[in-house]
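Below: the structure, in structure tokens.
Omission of a single protein chain aside, the complex is shown with its protein chains in their original locations.
Labels for the chains are A, B and C, by order of writing; each one numbers its residues from 1.
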Amino acid sequence: MEKKHTIYLDHAATTPVKPAVMDVMRPYFTEHFGNPSSIYGIARESKKAIEATRAQVAKVLGAAPDEIYFTSGGSESDNWAIKGVAFANRKKGNHIITSAIEHHAVLHTCQYLEKEGFTVTYLPVDPSGLVDPQELEKAVTDKTILISIMYANNEIGTIEPIAELGAIARKHKIYFHTDAVQAIGNVPIDVKSQNIDLLSLSAHKFYGPKGCGALYIRKGVKIDNLIHGGGQENRRRAGTENIAGITGLGTAIELATADIKGHNVRIAALRDRLLKGILETIPYARLNGHPLKRLPGNLNVSFEFIEGESMLLWLDDEGICGSTGSACTSGSLEPSHVMLAIGLPPEVAHGSLRLTLGDANTEQDVDRVLDVLPKVVAKLREMSPLYHKTGKEGGCNV
Amino acid sequence: MEKKHTIYLDHAATTPVKPAVMDVMRPYFTEHFGNPSSIYGIARESKKAIEATRAQVAKVLGAAPDEIYFTSGGSESDNWAIKGVAFANRKKGNHIITSAIEHHAVLHTCQYLEKEGFTVTYLPVDPSGLVDPQELEKAVTDKTILISIMYANNEIGTIEPIAELGAIARKHKIYFHTDAVQAIGNVPIDVKSQNIDLLSLSAHKFYGPKGCGALYIRKGVKIDNLIHGGGQENRRRAGTENIAGITGLGTAIELATADIKGHNVRIAALRDRLLKGILETIPYARLNGHPLKRLPGNLNVSFEFIEGESMLLWLDDEGICGSTGSACTSGSLEPSHVMLAIGLPPEVAHGSLRLTLGDANTEQDVDRVLDVLPKVVAKLREMSPLYHKTGKEGGCNV
Amino acid sequence: MYSDKVMDHFKNPRNVGEIENPDGVGEVGNPVCGDIMKIFITVKDNIITDAKFKTFGCGAAIASSSMATELVKGKTLEEAWEVSNKAVAEALEGLPPIKMHCSVLAEEGIHKAINDYRKKQGLPEWEEKNPHSHDHGEEPVCEH
Partner (left out) sequence: MYSDKVMDHFKNPRNVGEIENPDGVGEVGNPVCGDIMKIFITVKDNIITDAKFKTFGCGAAIASSSMATELVKGKTLEEAWEVSNKAVAEALEGLPPIKMHCSVLAEEGIHKAINDYRKKQGLPEWEEKNPHSHDHGEEPVCEH
């Protein structure tokens, strides 16, 4: 059977490592493999490479190098930020504020803390996925020790008003963490002017390697360790450093943030072409997330009467890689908490399709999707008991 | 200046990635980069590769594949095992038993738990570094919920009587964890017959990549998550999987355990040649650790009257990479806790040199060290105020 | 993740559609959980001579509907009643644990259609033997 050319439209899930990043990483596996804690030549090379990367990351965020700590990825960074601050500041209070649309790395960590005696407020979002700064301010109590709001949502792409939210946190002297895993490379970040105390990032979301991330911790923030042991990372994160991963992260973040504006223009143009085409050719489709305040590569559309996974399977059959807010492999049958939080009826949430564009995508890719997708949707609707060609009853007027 | 050929003798610190391991990892960075949680072709490839690795690791340990969980390394595995079991079994008891010579990933985790209301017994070891099973049994109380004893020590190479210790734990229905980070590839492991409930390992210690490890958790063990979030690793360890790292770990562990006996014979012969040469040519030197029950590649010798770091610097100058139990870069001025636990006077502990041999070392390497080391020791003793050529007073009769 | 058989029945579903004036109809599932199956049967002389389905759901749900309708066609009502979710899953060469519930839905859809027929015939409905005897795998439950 002829293998179809793969069109990868799931960059929010993960990205391939760029060749330039791979080139930087390669020698650290085999040649400069020394343990940075050691004293001899090859180990000093490793140490130097790590410190250079720390400076690279710091520059991108407007932070100081010694405020950057390397981790095993976004999930670890989120866990560390939230549990670390919570446990270290327990004497001050036990209240945490986050949003209803956070990534599970934040939500499940908060749920764990609830079992440990903390109280968590999950702020609602408006139908476009925005957190309301006034709602945040109202939720603050004298027991609030941490506010954690994601920079940009991974499913619907909505970009939150981080500077405003950060200012509220600062005003009330509450630590402010943001999960910026999806934001890096798509929005300019400055932790100082945006009043960010802690920020999570993950290399594989911006063409770096999987299994490597970082947590920015503003100097002075009181935080417990998550992984205890050796003296690495200024004694805050134990474990022999993943030098290859760390150097890869550095090069990747530098490349990803070299021209954020240009990237935005180029990717959003493709995305908008795709969106326009979909809305023009497929009835009963709606865009999820904010129409403007959204990640340039993110497109999230719900198609009524059909379910997401079956859409993905057909798209995969055509070599197109996408994602859905339907239950799928998450091990739960409930649709995505993000889809429900923006007010979608569950059956519509099940019919959502996320296509996230990246650097390598082309107009041809977009046009190919526009050729394939309407047929897939039509085919599935054809066999859906919710869809009735005449009258099209069953539509949820959303 | 002519660059001297590097002789790497610090395999206990870390190892280079083997070419065969690198070959396996490579495609997962760029080509098979799909997020294993996704549904499309390239993601299914990733998923398959991970499950195949799980089976590979399980086979080496005598475990079932679904008892293997991938982590970011030995430190995370140790933290997860100890904190996870401690918090999940708090209602049963708050007592933990470990040894005085554990890696900091275990010791500092236990110290953290002490602040959280747990009580920890740190079992002493004999002068060769062995934990006494009778001491363990005596330390057990009806509040003991976890026993954590390392399989083999990273500094002195002593191999603990794991099966015996495990049997005591099993008899008292207490969970038994072993940090086997240094043991993989050097001793045959069978979690069933050795009564091991949890076991930590780290890929970079056996020619795999840094930043990737695993925790074996026997089915039925009650343990909390350490990193909450997405549903990866059967919902027990969140974070997009480091596929390249994981597949690398799999190949590395397979290669490392293919011929444990042969490896032991070959490496121990080199190590013994080195030891014999040292003891014959350098006075006031003593072997640390058990003479027989030790890792084949581990040599740890104390040289009286001199300090370890200055020895390492001279060796580095000759292209020889080693390590010391002296304070060095650890950020503390105290000598290694392991050296003190086996009863070395601090000044002798400061004069310890660890040389750990690996697959690529040769007799030439050994002979080179035997040529260089006596001169280094003599030079440093020459300038030591503790060393007196006549009478050689100041020697600690150890 | 899916067997070739599942993918075959997903991509080339047998018996898609509605039967006009069916003898029995069974609708099961819940849009909240992302699955709705509607099974239509024609019964002649106690034998299911035709079966069709319409399904809103994932790949496994569509494949299960397809396979279930295939399995009951030509069977007596008694025989069809005995077609278990396990039989559907096995005929599909297995389903991932979290998708076993799709085969359960298919079994229930068939049962509902049969009982709908029996009701229309003025016959007493058959009882689900033991609703908890299904082979659910490690399947999660949608509480809606």
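Simple rule for what comes next: a contact is a pair of C-beta atoms (placed from the backbone, for glycine too) under 8 Å apart; a residue touches a chain by one contact, two chains touch by 3 or more.
Values in this document were obtained by computation on a predicted structure and should not be read as measured data.
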Of the residues listed, A:Leu9, A:Val24 or A:Ile39, which one is in contact with the missing chain? A:Ile39
Candidates B:Asp66, B:Asp126 or B:Glu309 - the one touching the absent chain: B:Glu309
Chain B positions in touch with the non-displayed chain are 305-310, 313-314, 317, 326-329, 331-335, 345-347, 350, 382-386
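The rule is short, and it goes like this: only the chains that are shown with their structure count from here on.
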With chain centres taken as the means of their Cα atoms, state the distance from chain A to chain C in Å. 39
Touching at least 2 other chains, the residues of chain B are 39
Can you tell me which residues of chain C touch two or more of the remaining chains? 1
